[in-house]
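Missing here is one protein chain; the remaining ones are kept as they sit in the complex.
Then we have subunit A:
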Amino acid sequence: MTIQGWTLILVFTVLVFAMAKPFGMWLFALYEGRRTPLHRLLGPVERGFYTLAGIDPDAEQSWRRYALHMLVFQLVLVVFTYTVLRLQGVLPMNPRALPGIGADGAINTAISFVTNTNWQWYSGEVALSNFSQMFGLVIHNFLSAATGIAVAFALFRGFARREVASVGNFWADCTRVTLYLLLPVSVVYALFLIASGVPQTLAASVEVTTLEGIKQTIALGPVASQEAIKMFGTNGGGFFNANSAHPFENPTALTNFVEMLSIFALGAGLTWCFGKAVGNTRQGWAILAAMMVLFVAGASVAYWQEAAGNPILHQLGAAGGNMEGKEVRFGIAASALFSVVTTAASCGAVNAMHDSFTALGGMIPLFNMQIGEVVVGGVGAGIYGFLLFALLAVFVAGLMVGRTPEYVGKKIEAREVKLAVLAIAMLPLCILGLTAVSAVMPEGLAGPLNKGPHGFSEILYAFSSGTGNNGSAFAGLSAGTPFYNALLAVAMWLGRFFVIVPVLAIAGSLAAKKHTPETAGSFPTTGPLWIGLLIAIILVVGGLTFLPGLALGPIADHLAMVSGQQF
């Protein structure tokens, strides 16, 4: 461990706090449907969309309507992308004349991108045409991010509104977030990446002769435009298989740092936006503080473990930290930090191979995903997932102040508890349930590359990543089989929409409630006590559920490594 390494983590943490308010203010303007400076330019475009689709953006929707429109939209998008992938061979912009994708692979990829997971069983540069990448996939990088934020907005409205039946308009939320936030930032961001050396071209790959005289094919494409929204929208699906470890996706130390920051930008901003929406920004800061305590703890363990390296290799004379699977350009600290950021948020972009991390270093990303990616989290998904835990914390401990539990002015009653528990129970059901199935089925056992507890970790990681809509992989698992494609598609779909629908139901239920003014007798949801309580609930409920799995995976792996046992 080095001073530089710790400074990197510290500076990063400070900048996340610094980003929260500016991004939060921008988000809040969109949440409220206020005019922004961009309206002068893009206002006609927004209105044009509404006219074209016959939508009244001011028509308020009940939570059921909001959820229904959202779901229909997602299904249409899945069908669209599935069709594009299947017909890739006959569609244009296919300079390498790649064939169509198989049914299980196409459905897996369609769901993967629609759910903001961006799990990739294929290598982008080998399997997909430019058309597939740009039209079949990149649109989801925007729309899935916008959907997540729209759902978060609906939940915020549930807390903020009083005795009304509606939670906003899905189409308006989705359009505004895409048009006034995701697109403009991505354009500027892509230009920065191009300036840093990321390619942006429709040309086919180039053939070069290397110094050794060998012919090498270097894949090119519209990388910068995909890279920007891949980070900013916490999508994580790389243009190249190597993802952000590839020099064309992430060429310099500066792009690496900016990419990490951009993963957290909207997640941090949404916490501020939540506080503003419920009329007390300290509520938002408390949430961000709880998230960042968990984050710094995770980042510290990962960095410590990676820097400590593998004692078995030390005995063989290879001193130093664990550099396996890491880019020398980034080193240990920036790789460990990136891995924690990308899994804390539901991004899933990687700049190092998580499979090659030490057992406990790799357990941190795994655990981040298992607790539902609520540490800053994916755009929208992070905050609404976190608020589910907040409801649980309020309910468990809130009674202890002698009142019916309340959170930001809303009483938390049977219906909210039921829905929150339903959404939270989805995580262990998918992660543990599908891992259990894979760990006994021959098709499942064929997947892992490694033997022993590490192989188990690879399966567990895949389903944690899929259910959490993360998309990063413990690369050791050969997941491109019909078995894993199907099971992971199920995990991704359930992990996304079986959380979103209860969240929207909670929004509807809360919006209909009266506002309870805060008094000296109200449960305090700002301040250190509350932050500690949130962390405790996430660790106890989230953590204890997965302890058996973690014990048999990374913990056993670690203990075996320490004692020099190999598999």
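Just so we're on the same page, contacts are C-beta pairs under 8 Å (C-beta built on N, C-alpha and C of every residue); 3 or more make two chains touch, one makes a residue touch a chain; residues count from 1.
Quick note on the criterion: contacts and distances are computed from a predicted model.
This figure omits one chain of the complex; the name its UniProt record holds, of "Aminomethyltransferase", "Potassium-transporting ATPase ATP-binding subunit", "Sugar ABC transporter permease" or "Cysteine desulfuration protein SufE", is "Potassium-transporting ATPase ATP-binding subunit". Contact with the undisplayed chain is limited, among A:Leu68, A:Ala103 or A:Leu422, to A:Leu422. If you put the hidden chain back, the residue from A:Ile214, A:Val328 or A:Val440 that touches it is A:Val440. Considering the whole complex, the residue from A:Pro44, A:Gly89 or A:Gly527 that touches the absent chain is A:Gly527. Taking the complete complex into account, residues 392, 395-404, 409, 412-414, 417-418, 421-422, 424-425, 428-429, 432-433, 435-437, 439-440, 445, 453, 455-456, 459, 514-517, 519-524, 527, 529, 533, 536, 540-541, 544-549, 551-552, 555-556, 559-560, 562-563, 565 of subunit A touch the chain not shown.
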